[in-house]
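Excluded from the complex is one protein chain; the other protein chains are retained at their positions.
Note that the chains take the letters A, B and C in the order they are written out, and that residue 1 is the start of every chain.
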Amino acid sequence: MDLDFTRAEQDFRAEVRDWLAGHVPGAPLPSMDTREGFEAHREWEHLLAGERLSVVSWPVEYGGRGASLVEWLIFEEEYWAASAPGRVSQNGIFLLAPTLFSHGTAEQRERFLPGMARADDVWAQAWSEPEAGSDLAALTSRAERVEGGWRLHGQKTWSSRASYADWGFGLFRSDPASARHRGLTYFMFPLAGVTVRPIAQLDGEHGFAELFFDGLFVPDDLVLGAAGEGWRIAMATTSSERGLTLRSPGRFLATADRLVRLARSTGADPVLADQVARAWLDAESYRLHTFGTARRLAAGEEIGSASSMGKVFWSELDVRMHALALRLLGERGLLDGGAPDAEEGGRWLDGYLFSLAGPIYAGTNEIQRNIIAERVLGLPR
Amino acid sequence: MDLDFTRAEQDFRAEVRDWLAGHVPGAPLPSMDTREGFEAHREWEHLLAGERLSVVSWPVEYGGRGASLVEWLIFEEEYWAASAPGRVSQNGIFLLAPTLFSHGTAEQRERFLPGMARADDVWAQAWSEPEAGSDLAALTSRAERVEGGWRLHGQKTWSSRASYADWGFGLFRSDPASARHRGLTYFMFPLAGVTVRPIAQLDGEHGFAELFFDGLFVPDDLVLGAAGEGWRIAMATTSSERGLTLRSPGRFLATADRLVRLARSTGADPVLADQVARAWLDAESYRLHTFGTARRLAAGEEIGSASSMGKVFWSELDVRMHALALRLLGERGLLDGGAPDAEEGGRWLDGYLFSLAGPIYAGTNEIQRNIIAERVLGLPR
Amino acid sequence: MNFAFTDDQLALAAAVRQVLAAHCPAEAVRNGRSPAWSQLAEIGLFGLLVPQEHDGLGLGLVDAVLPFEETGRAALPGPVAETAVAAPLLLAGDPALGKLAAGSLRVSVRIGDQVYAPDADLADLLIVEREGVPHAVRPEAARLTPQSGVDRTRPLFGVEFRDATRLRTEVAPAVRAVTVAVAAQLVGAARHLLDTTVGYARTRRQFGAPIGSFQAVKHRLAEVAIAVEFAAPLVYAAALAVDRRLPTVDRDVSAAKAAAGEAAELAAGTALQVHGAIGYTGELDLGLWLARVWSLSAAYGGPGLHRSRLRTAILGTPEVRRWP
Partner (left out) sequence: MNFAFTDDQLALAAAVRQVLAAHCPAEAVRNGRSPAWSQLAEIGLFGLLVPQEHDGLGLGLVDAVLPFEETGRAALPGPVAETAVAAPLLLAGDPALGKLAAGSLRVSVRIGDQVYAPDADLADLLIVEREGVPHAVRPEAARLTPQSGVDRTRPLFGVEFRDATRLRTEVAPAVRAVTVAVAAQLVGAARHLLDTTVGYARTRRQFGAPIGSFQAVKHRLAEVAIAVEFAAPLVYAAALAVDRRLPTVDRDVSAAKAAAGEAAELAAGTALQVHGAIGYTGELDLGLWLARVWSLSAAYGGPGLHRSRLRTAILGTPEVRRWP
């Protein structure tokens, strides 16, 4: 066991750090939930892709560098420490791409991955439905078999990035006689033919949208995996959503470091200081834990249900860190970007509201705790 | 709304305080879980009873003073603040007596209450059975109908004080065909005819025992209430066990005050100091809350399931306060009464081990939270 | 000793609740700036603490505490605590008290630990603390800087001013009283969040059952109920301490504000978690209450500040004194 980065890993870190120092925009980009901000974020992705930094762990042929998991973790640490922009192409890169790599055809990979890496195509996820929130098997949107493909009907919700994205992906019930996990098929679809209605959030942003399908035709080559196999394939994807890929420690490390600086500058009361120190160490522990997991994944092990522990840990840590920052700032912490006195343009408040979704999405933390109890510890259902 | 004690209430407080100042033993009595300590505690009860202070809220005819609920709360505050001995007759006074008052016959009250007030008769409770811990309706000990009375068979456990007590009370299944809540009868019985096996606890004490019944004959006049009505009657009792009577705020107020003194004398770290201040205020809040409850009870209202909130609150506060004291004391906090360096003769450690039972007995706090959710908030079962 | 509200106190609270049910629905919270103002004036809310010789009711803070729970339960917008609770004390002896009692003088304040004046743009009069002394500032003499934030229904303003009249009252009693009033609002908001979330949990189904039948949801909501149940008595006792000018009043006020803020924040966090993603949107009214809880919990000193004072008050004094 060691924590000694190799020469190559250190060089890679230095390269990423230098490049980011020279390229991260001086002022934050406008919100990616506006048209203008969305395009600004797309531009940023182009810039990253030009350096093969948008998808470092992908094979070179699709725009990546074939980086190891540890290198990817290093990239993430440097990326968030540099306060680089949020990733507008996150849904595609982290949720869809792993599924394309494991279940897609060679043609699908050729067709979609390079454009995703360059953010020429930005993808929206379409998992949830109004009556199927945490209970994904209760989906009722359906796919009707037609000549050469399918027609999609129904409604999806909580589709992130959908307002301005190009493509979407999600599950539809392709066997009308089926129930629960059976008879679902995994589709990719152009958003051009879908009615998109943004959902106003607490912070006034519109990062999520509802999608209405009214018979959109989708040819067979947009089915991912076999028809009726959607659940199994999607579970592989959500398991990576819950696991290592979506929430690398980099973002939490950067937040913890900012929190420590904030606590110093505000002269935190010892009780709050104690909580700040705890949060910083929790982030450190999450990092170390992830290094261990990366090693096991690289050795071909599955992490499986154990990833639920990480989901609970990082999502609650993220809320805790932001809530602490607001408490350190007092009344000022609740000011938004429009207020002259807001700290860092209201970034802590934005981050707090964003963090609140963490324990809810990708399987609520209640469900994660059930999974830990039943599948990791072996308690009866 | 006010918090102004009447002249009479103030006089009563002064009388109790003065009497305790003159009579509370200078050194703690030996543990009531030893024969010697049990008798010493019985002697103390005699002394209290001589001043009509053992059961202040009872009618004068049974040895009390007919004190109001508020006066009883005042008595409790003064009693615990004076570090007076634990109440060896607690089971009888707080668990059985309310049932005798509400469901006993005049003969039963005449026969048992005066002796209970003087601790001539000390009572042990016998609620639990090995397979019926929190699930009291799963009782299997049985009462067999015989001429002039009943014969008791089976096993009880977690019977507190049973090693040296004179009498016991508990539920037995009197209708062999019955299930769950039905067909149970509430019996009083002499412990002389019962085999008592003490249970060794974490702290080496033997405050609890197992009881084995092998056909003990109990005449009809020891049945409390009607045969088969035991569950309903016992629930009235356990509701008072969970409610106001068993855990008056006095004990927690005294602990909180001691904790504050300990934190001052050990120069508590600010983080621990914060927790000490919180605990002190929690005790204060529990006191105020109880004043409000006393007013409602005095006005004839029922507190019902809301008493579950109090049970959760005081039992977890008690653990928290003692755990905090141990943390303030560091390694020294874990020394017992036999160690020369123990603080207050190991009283904080003893209190900690005792407090750990709080969230478990009288309905575990998990069950209390179910009750709060279902009966107070109205959530579905 | 009678630590329970009197029939008169309960009746006044019921009247406020009725007015707010009729005139301050969620729609009014979302879009109105000071709904129900005149109706509340009619039943005497703004005259509650104004002496009878100035046409007020001449009551105490303990009489205001349940009505203020109701304003919190309804998330009533507008500078209500400032006008009804802070102003009568800051303007003691001033002829303006009559207008105050009638509800025709709206007041915003920036006193104590408050950094910004809430709803200052609606105010007919601003009272601002400078060097420990309260000053009255006419709106035309003030420059207000909007400091927009999470609670859009309780906008905050930075205040600078040219002319001001030094008031002869002390600022501390008003700070204490308004802090307790806000604590009461937090208790009310927490009660609303608990009720709303229980209602949602009874009807929303997942995995074939109402989510309120899952033990994890039950226990979270039970925790909220316990937190609110044991925060409220501290708020009531603080109101009494203010009225009686007890030596422990500062400690009692801090205890009330910290406990109420923490209970309400717990209620808010639980409400959001139980509602799931829908709670996060403008589709429900929930967000109005969440924002109000965050904003009031930070107002007049947040839990962190009050907890640090409590530490000193309880551990730093030679003998801790219990109420009363």
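Assume contacts are C-beta pairs under 8 Å (C-beta built on N, C-alpha and C of every residue); 3 or more make two chains touch, one makes a residue touch a chain.
Small disclaimer: the values here were computed from a predicted structure and weren't measured.
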Could you tell me which of B:Ile303, B:Ala357 or B:Ile371 touches the chain that is not displayed? B:Ala357
For the full complex, which residue in B:Arg264, B:Arg327 or B:Arg375 touches the chain that was left out? B:Arg327
Of A:Ala263, A:Met321 or A:Leu335, which residue touches the hidden chain? A:Ala263
Sites on chain A contacted by the missing partner chain, in the whole complex: 1-6, 9, 70, 253, 257, 260, 263-264, 268, 270, 273-274, 276-278, 280-282, 284-289, 291-292, 295-296, 306, 309, 312-313, 366, 368-370, 372-374, 376-381
Tell me which stretches of chain B touch the chain missing from the display. 128, 131, 133-135, 138, 157-158, 199-203, 208, 269, 271-272, 319, 326-328, 330-336, 338-342, 349, 353, 356-357, 359-361, 364-366, 369
On chain C, residues whose C-beta touches the chain left out of the figure: 214-216, 219
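Rule of thumb we're sticking to: only the chains that are shown with their structure count from here on.
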Per the centroid of Cα atoms for each chain, what is the distance between chain A and chain B, given in Å? 53
Show the residues in chain B shared as contacts by 2 or more other chains, in ascending order. 270, 274
Note: chain C residues in touch with at least two other chains are 217, 307-308, 311
